[in-house]
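Only one protein chain is missing from this complex, and each of the others stays in its spot.
Here is chain A:
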Amino acid sequence: MGEMRLYMAQRLSALVMAPLVLGHVAVMIYAVQGGLSAAEILGRTAGSVGWVLFYGLFALAVAVHAAIGLRTILREWAGLGGLVLNAAALAIFALLLAMGWRAVWAVTFSAGAAAAAAGGGA
């Protein structure tokens, strides 16, 4: 049932991503209306529980979805299999999640984010 679980995990992560992508794009369009500045973005994200949950979940769903998809590609196009294949997929998952969550943390809780929020935030 391993393949079945991976299949369902990829579909469910897609289901999670769909509204988040729309939200992300909508905010992007809204945000660039008056030009884009780091301070403006950080002013919105710094210390915001809502945006942490939004992008934290987004990054998790991306990591799950992409790792499973790349696992299939590695299997069919690179001929990987067994332990190597699963280790590669896990590494991709861990890398994407670490990068995603690190970025979410940086725009929310880091010193720079706090300073930006205090200085030029909306």
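To be clear about the criterion, a contact is a pair of C-beta atoms (placed from the backbone, for glycine too) under 8 Å apart; a residue touches a chain by one contact, two chains touch by 3 or more; residues count from 1.
Just so we're on the same page, contacts and distances are computed from a predicted model.
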Protein name as given in UniProt for the chain not displayed, "Ring-1,2-phenylacetyl-CoA epoxidase subunit PaaC", "Branched-chain amino acid ABC transporter permease LivH", "succinate dehydrogenase" or "Thiamine pyrimidine synthase": "succinate dehydrogenase"
Where the missing chain touches chain A, by residue: 1-4, 6-8, 11, 72, 75-77
